[in-house]
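Of the protein chains in this complex, all but one are displayed in their positions.
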Amino acid sequence: MTTTTMAKSSRAVKVLNTIWTWIKKIPPVYPIFILIFLTVGFLNPNYQTANGIFVFLRRASPLAILAIGQMFVLSSGGFDLSMGSLVTFVIVGSSMLLNNDPEKAMITIVIMLGVGVIVGLINGVTVSFLKVPSLIVTLGMLLLVKGVAMFWSGGAPRGYFTDNFRIFGRGNIENVPIFGKFPIALLIMIVIALLSYYLFHKSNFGKQILAIGDNVRASQLSGVRVRVIRVLAFVYSALLAVVAAILLGGYGGISTNVGDGLEMQAVSAAVVGGTLLLGGKGSVPSVVFGAFTLEALFNLLNLLGLPKPYKDAVQGLIIIGAVAYVALSTRKKR
Amino acid sequence: MKKSMLLVVSVIVVFAMLLAACKPAAPTAAPVEPEAPVATEAPVVPDAPKNQGLQMDAAKVAPQFYNDADFDESLQLMKQAPLNPDAPIYMQYLINDPVDTTQYKKAPPYNICFSNAGVNNPWRVVGYTTMREQVEELRAAGLIKNFIHVDAQGQDAKQIADIEDLIATPGKCDLLIVSPNTSEALTPAVEKACEKLPVVVFDRGVLTDCPVVFEKTIGGYAFGISGAQFIVDNLPEGGNVLAFRILPGVDVLEQRWGAAKRIFEEAGNINVVGVEFDDYNTVKTNTIVRDYIDRFGHIDGIWMDAGGPAVGALEAYQDLGLPFPVMVGEDQNDYLKFWKENNLTAIAPTFPTFQWRSAVLIAVKILQGETVQHRWVLPQPDVTQENLDKYYNAAMPPLYYALSGAEDMKNWPDAWINVDTTKYVDVLP
Amino acid sequence: MTTSSVSANGFNKFLHSIRIPPVYYFLLVIFIGGAALDFYFADGQILTNRAILTNIFVRSVALGIVAVGQTFVLIGASIDLSVAYTISMTAVMSSFIMQGDPTKVPTAIFVVFIIGAVIGLVNGLIITKLGVNSFIATLGTALILKGILNATFANFTGSVPRSYETFGYGRIGPIPISIFVLLGVVLLGWFILARTKFGSQLYGVGGNSEVARLSGLRTHRVLIGAHVICSLTAVLTGLFIVSRLRAGAPWIGPDGVYDLESVATTVIGGTALSGGKGGVWGTLGGVLIFGVIDTLFNQLGVNPFLKNVLRGVIIILAVASYTLRSKREAA
Partner (left out) sequence: MTEEQNKTTVLRKTQPEPLLEVRNITKRFPGVLALDDVSLKFMQGEVHAVVGENGAGKSTLMKIMAGAYIADSGEILLQGKKVSFSHPQEAHEQGVSIIYQEFNLLPERTVAQNIYLGREPSKFGVIDIRALNKKALTVLKELGADEMISPTALCNTLSVAEQQIVEIAKAISFDSKVLIMDEPTAALTLVEVRILNALVSRLKTRGMALIFISHRLVEVFDIADKITVLKDGQLVGTELAKDVNAEKIVHMMVGRILDHYFPPLGKKEDFGEVVLRVNNCSNHFLKNINLELRKGEVLGIAGLQGSGRTELAQALFGVMPFKTGTMEINGKTRTVKAPSTAIKYSMGFMTEDRKAEGLLPKQPIRDNMLLTVRSMQSILGNIFNDGIRKSRKMVPTLAKQVDVRTDNYDREVQFLSGGNQQKVALSKWLASNADIFIFDEPTRGIDVEAKASIHDLIRGLTKKGIAVLMISSELPEIIGMSDRILVMWDGSIAGELPAKSTESDVMLLATGHETNNHSNKNDEAGKE
C-alpha cells in the first residue's frame, strides 16, 4: 500500500508544485501591496469603507500615471528625469493661461498637452539623433523646463485655477451605483492605465519599446525604427506627466514646487512595480500597483506615527530591495 | 550571495545606529502613540507633557535665533504706535535708534547693489516687484542709476560668492542691500562687505551688528504670537492643533514658531498634535492634513509659519466634507478670498512685503547722508475679520500679498497683476 | 639619432601624452565670448578684475571637489547620486561635533571621513554584491540619508570654530586657500587615475568589466574603492561648505544640486557615462565652465530663471558635441 500512497502523495506534490509555480509567477508587488493595505485598513477603519479606499486611490492616481509614463521610457532603456519639472510647468503655465477665465480651461489643457508633446520630442530627438544619454538630456530639461515656467510667471503664477479645470483632480462623479461617489481622477487613471495596457502589451509600439530596451542592435537589424519608437516613448511619458500635472493641480491648487522630486518617485514606483532599469521588462498593471504600494506604505508610516522624513528612508530601502530582489533571483536562475 | 547580503544589511544597520547615537536630542524612531505617556523622554517643557507635537523634531527651535527677551520686546512693540505716524507705513518706525550717515554722503545718482536670497516664492516675488517699482520711481527722480540685482536661487554658498563678486570691484556699488538666505551662513560674507561699503540688511537678519541699517517689520515673534494667540482664544475645548513650518534655519521663521510654541505652552491646554515641514508645497500640505485627520480623527486648529499653502490645507477639509478649523494663514490673496467666501474663523498675521521698498528708500537716505534708524522696526498689522474687506482685493491675483504698500505707486496695480520681473534693467546704458 | 631629434621627439611625446581635454577649448570659447559680452554690455570686470577671476575658481571649489570623486565613479561605469546628502551629512555632523570648539576639529574631521567611507562602502557593496543598478542603489542610499538627516537634524546644528573658517575664507597671499585645496584634489585624482595600479584597474573595470575580470582584476573591490573615494570627496566638499557657512544644515547638499551637477560637469568634461574613459582634468574644465557662466550671468544681470534655462541648454549641447559623431545608439 505504501506505493499507492506514495504515488498519491507525489501526485499531490505535483499539483502543489504547479500551484507553487503559478504563485511564483505572480509579481511580488501584488502580495506586498495587499499586505500593506490590509495593515493600513486594520490601523485605520476609514480604509475599510469604499469612500476611504477611493480617497486613497485618488491620492495615488497622479503617481500611478507618472509611473506608467516613466515605465515606458525605462523599458526602452532610458530615463525621464524631466517629468517633475514638466508637472511644475503645467501647473504654473495653466494658471497663467487660464487667467481666471473658465472658458479657457479646454484650450489650456490642449495647449499643455501640446507642450508635453514638444518636451517629449526634444527629449527623444536629442537622445536619438544627437545621441546624448537620456540621463543627461532629461537632467538638462529638468533645469530648462522649470526655468521656463519660472521665467514666464516671474516666479508667482497669476491666475486661480478655475473650478472646471480643477474638477479633474478634485471632482467626484456622484450617484454611481454601488460606489456612490467616484473620483474623476481615479477614472482618468483607470482610462490611462487601460490605454497604456493596450499600447504597451498589445500593440506593436509596446513590443518594440521592449525590444529596443532589451537589445537595440538586434531590434534595428530586425527593422525596428529605433529612433521613432524612442521618441514616441518620451512623448508618451511627457504627455502622461501633463495629465498627472492637471490632476495634481486640481487636487492641490497652484504651487510652484509641486513637481519637485516627482521624477524620482515615479522611478521608484516603476521599479517597485518590477520594471527593469536599462530596459527590456515592464508591465502596466504591476507599475500601477507599484505606485499604490508606495502610497500605501507612506500611509502606513503616517499611521504608525513615524516622523515624515523617514518616508524617504523607507522609500530608499524599498527601491534598493526591489531591484536587489530581481537581480539576485535572476542571478540564481542563471 | 547570502553572506554578502548579510554584510550589506549589517553595514546599513551599523550606519543607522551610528547616526542615532550622534543624534542631538530624544530618539525619534520610536512611534509616538497619541496618548502615550512621555515620562521616558526628558520633556522639553515640564508643564506641557501632553503636547507631543511640541516634542517632535520639527518643533525644535534653533536656540541661536530665539530668545525670550526679544519675545517680550516684540510683545511690547505690537502694542506700540509708530514714532513718525505721518510717514507712509513703509517708512514708519516703532523704536528710536538713530544713526548718523554723513560719512556715506554722496552726490546722486547712486549705484545700488542687491544680493537677493532668491525670488523663489510668491512672497518674495511680490516684494521684489514692489522693490523694483520703487527703484524705477527713484530712477525717474534722478536718484538711482544702476540697481544691480544678483539672485542666489536659495543657495547660501552661491549668495556668499555673489556678495564676494559684488564687493570685488571698487566703485561698482555705492551701497549693498542684502536679503540673506539664512542668517548664520551669510554672516561672514556680510561682515566682509561691511568693511568696504555701507550695507542694508532686511527681511531675514544676520548675526552681526555691522550693517548700517537692519530693517524689517516687527518680525517673527509678532507673527507667531498673533496666530497662536488667535488659536488659543478660539480653539474649541479638547481641540487638536497641527502646526506647519515651511523650512528650518531662517531666523524670521524660527522666531515665528518659537513664539507660537511659547504661547501654546503657556496656554497649557492646547494640544499640538504635530509640527511638520511643508516645503511651501500645497499638495504636500493637503496630504499632511489628511494624514493627520486620518491619525487623530479631527484637527481643529491649523497654525502656519507661512500662509502660502493655507488654501491647500483648507481644501482638504472641503474635500473631506469636514467643518473648517480655526485657521492661521497669511495675507496671500487666495487665502483671503477663501476666508471671505467660506466665513472662516481665521486670522492672517503678516510679514508685510512693503519692507522691500523700504530697503531701497533707506539706502537712498543713507547715501544722501540723512539720519536713519540703525534698527529700523516697521509696523506689522494683522489681517482680521474686522479689516478683511480692506485688505482683500478681488482684482489681484491669488499669489499677491495684500500688504505690499504699493497702492501709491505709478504702475499700481498692473505691475502686480501681470508680474514680469524680467523687464527691469539693472545697468542703465 | 642626434640629441636634437631626441628632444624634439620628447617634446612631441609630451604634447601627445598630456592630451588636453576638448572641454578646455569649449571653456576658452565661453570665457572669451563671456568676457566680450561683459565688456560690451557690463563693466568688463571679468578680464580686468583679479578678484572676480579668483572668485570663478572659489565658486567652483565645492562642486569641483565632489566632481573629481564623481569622475572616479563614472570611469568605473557607475554613478553616485548620494553625494548631495553625503555632503549634508558631513556638514551637519562636523559642525555638530565641533560646537565651535577648535580642539574638537580633528575628531570631527576624523568622524566624518569615517562616515563618508562607510557610505561609499555601502554604495559599493549594494552595487557589486547585490547587483543593484548603480542609479537606483545610490538614489536609494541618498533617500535613506535624507530621511535620517531630516529626522535627526531639522536645522542648523552646532557651529564651526572661527579658526576652522580659514579653510573657506583664508588666503595665501592673494589666492584663497580653497583654490589650492581644489587643485590639490584634482592633482591627487589625476595621480591616482593615471599613475597608480588602482586607477589603471578602474579604467579596466569601467571600460569592460569582463575583460578586467579575465585579466585577473578583483572588479568588485575596484568599484567599491571608487565609490569610497567618491564619498570621501563629498565629505571634503561638505567640510569646505561648512567652513564657509559656519554651521551645517541638512539641506545644503541638495540645495546645491551637487548630485546631478557633479554628474553633468563630469560628463561635460569628457568622461563617458558608459565608463572607461575620461579624467579629472576634463572634469575641472567642466566645473570651471559652470563657474564662468555663473559669474558671467551675475555680471550681465541675467534673469535668475533664465539662468536655469541656459544651464540646461549648455549641459545638453556640451554633451551632444561629444556624442553627435558616435555610432552607438544612446538610451
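So that you can tell them apart, the chains are marked A, B and C in the order they are listed, and the count of residues begins at 1 in each.
Just so it is clear, a contact is a pair of C-beta atoms (placed from the backbone, for glycine too) under 8 Å apart; a residue touches a chain by one contact, two chains touch by 3 or more.
Please read all numbers here as calculations on a predicted model, not as lab measurements.
Enquirer: Going by the touch rule at the top, give the shown chains the omitted chain contacts.
Expert: Computed over the complete complex, the missing chain touches A, C.
Enquirer: Among the options C:Tyr203, C:Trp251, C:Phe305 or C:Tyr322, which residue touches the chain absent from this view?
Expert: Result: among the candidates, C:Tyr203 touches the missing chain.
Enquirer: Looking beyond the chains shown, say which of C:Gly34, C:Gly189, C:Gly256 or C:Gly276 touches the absent one.
Expert: C:Gly276
Enquirer: Touching the absent chain in the whole complex: find that residue among C:Leu139, C:Ala212, C:Ala264 or C:Val280.
Expert: Reading the full complex, the residue touching the unseen chain is C:Ala212.
Enquirer: Just checking the interface: what residues of subunit A touch the absent partner chain?
Expert: 198-199, 202-205, 207-208, 210-211, 214-215, 217-225, 228-229, 232, 276, 280-281, 333-334
Enquirer: Since one chain isn't shown, list which residues of subunit C touch it in the complete complex.
Expert: Against the left-out chain, subunit C lists 13, 16-17, 195-198, 200-201, 203-204, 207-208, 210-218, 276-277.
To be clear about the criterion, only the chains that are shown with their structure count from here on.
Enquirer: Using only Cα atoms to place each chain's centre, name the chain farthest from subunit A.
Expert: Most remote chain from subunit A, centroid-wise, comes out as B.
Enquirer: On a C-alpha centroid basis, what's the spacing between subunit A and subunit B, in Å?
Expert: 35
Enquirer: Suppose each chain is reduced to the average of its Cα coordinates; what separation in Å results between subunit A and subunit C?
Expert: Subunit A and subunit C have C-alpha centres separated by 32 Å.
Enquirer: At which residue positions does subunit C touch at least two other chains?
Expert: 126, 130, 144, 148, 150-151, 303, 305-308
Enquirer: Which residues of subunit B are in contact with two or more other chains?
Expert: In subunit B, residues 1, 5, 28-29, 57-58, 119, 277, 421-422 touch at least two other chains, as defined above.
Enquirer: Per the contact definition, I'd like the list of subunit C residues that touch subunit B in the complex.
Expert: The touching residues are 41-43, 45, 49, 51-52, 55, 58-59, 62, 93, 96-97, 115, 118-119, 121-122, 125-126, 129-130, 144, 148, 150-157, 159, 165, 169, 241, 244-247, 249, 251-252, 255-256, 294-295, 298-299, 301, 303-308.
Enquirer: Which residues of subunit B touch subunit A in the complex?
Expert: For subunit B paired with subunit A, touching residues are 1, 5, 28-29, 31-34, 56-58, 119-122, 124-126, 128-129, 276-277, 279-283, 285-288, 290-291, 294-295, 308-309, 311-312, 315, 319-320, 334, 397-400, 417-422.
Enquirer: Of all residues in subunit C, which touch subunit A in the complex?
Expert: Those in contact with subunit A are residues 79, 126, 130-133, 135-137, 139-151, 260, 263-264, 267, 273-274, 303, 305-313, 315-316, 319-320, 323-324, 326, 328-331.
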